[in-house]
Each structure stands twice: as structure tokens, then as C-alpha cells.
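A single protein chain has been omitted; all remaining protein chains appear in their positions.
== chain A ==
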Amino acid sequence: MDKLIEQFSLGLFVWQTVLFLALVLLLRKFAWKPILEAVNNREEGIKNALDEAENARKEMQNLQADNERILNEARTERDGMLKEARELKESIIAEAKEEATIQANKVIEQAQATIQSEKQAAIADIKNQVAEISVGIAEKVVKTELSDKDKQIKLVEDMLKEVTIS
């Protein structure tokens, strides 16, 4: 300890203090501040970049989820539309069928009515023709029958026989 105190040099102490303080101040201005700032900025840059990447990833996930959702919606919409169309189609078909039946029935009815009226007309015609022909025949028959006297008498007799008074 004695030796230590004896060895102690005030000059060296003063020099060391002065030089070291100067070194601290100089280095603070010209080295440590810029270095630490640069390192800090770099670290923050890296951190920000990482955060951004993470955000982008999340956004991507969100987008993907959105896409999925939209796709699902579209799918259900399509299904709904298809179902609606099918129903529409069925209803149209049914309606058409009904209409067709009604129309067909009408046509049939009309046809039947026409047929009936034609039939009536034809029957009437036939009746007329038959009547005419019968009259003609009757005329001819009468003519021939009445051409001779005997036959006339016979006819009258026959007729009288038939018309018996009962």
C-alpha cells in the first residue's frame, strides 16, 4: 500500500482524466452517436419490414377468407338461381300443359259440334234425298201400277183389304 501511494503520479492521473474525458466527448460526437443511430435505424427498419410482411400476410389471409366467402355466396346464389329456374320451368310446363289441355278440349268440342252439325245436315240431306227418291219411286211405281185397269182395281182392293174397318 505504501508503495502504491508512493507510485501514484498526479501527472499521469491528470493526463488520464483529461485525455479520457476528451476521448469520451469526441467519440460520442463522431462515433458512438452516429453508429448507434445507424444501428438503431437499421434494427427498426428490419423490425418494420418484418411487421409489414406480417401485416401483408394477414391481409392476404383476410383476402383469401374474403374470396372464400364471396365464392361461397356466389355458389349459394347460383344454387338459388338454378332452383328458381327449375321451379319456373316446371310451373311453365305445367301451365302450358293446362293451357294445351284446355285448348285441345275446346278444339275437340268444336270438332264434335261441327261433326254433330255436319251429321245433322247430312242426315237432313239424306232424308230429303230419300224422300225425293221415294217419291220418285212411288211415282214410278204408281205410274206403272196405274197403267192398266186391272191393276188399279186390284190395288184399290188390296188397299181396301188392308184398311179393314175394325
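Just so we're on the same page, a contact is a pair of C-beta atoms (placed from the backbone, for glycine too) under 8 Å apart; a residue touches a chain by one contact, two chains touch by 3 or more; residues count from 1.
Convention: contacts and distances are computed from a predicted model.
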{"item": "Options \"ABC transporter permease\", \"ATP synthase subunit a\", \"LutB/LldF family L-lactate oxidation iron-sulfur protein\" or \"tRNA 2-thiouridine synthesizing protein D\": UniProt name of the undisplayed chain", "value": "\"ATP synthase subunit a\""}
{"item": "Selected residue (touches chain absent from view) among A:V14, A:A49, A:A100 or A:I115", "value": "A:V14"}
{"item": "Which residue of A:A31, A:I126 or A:V156 touches the chain not shown here", "value": "A:A31"}
{"item": "Residues of chain A (touch criterion as defined above) contacting the omitted chain", "value": "4, 6-17, 19-24, 26-28, 30-36, 38-39, 41-42, 45"}
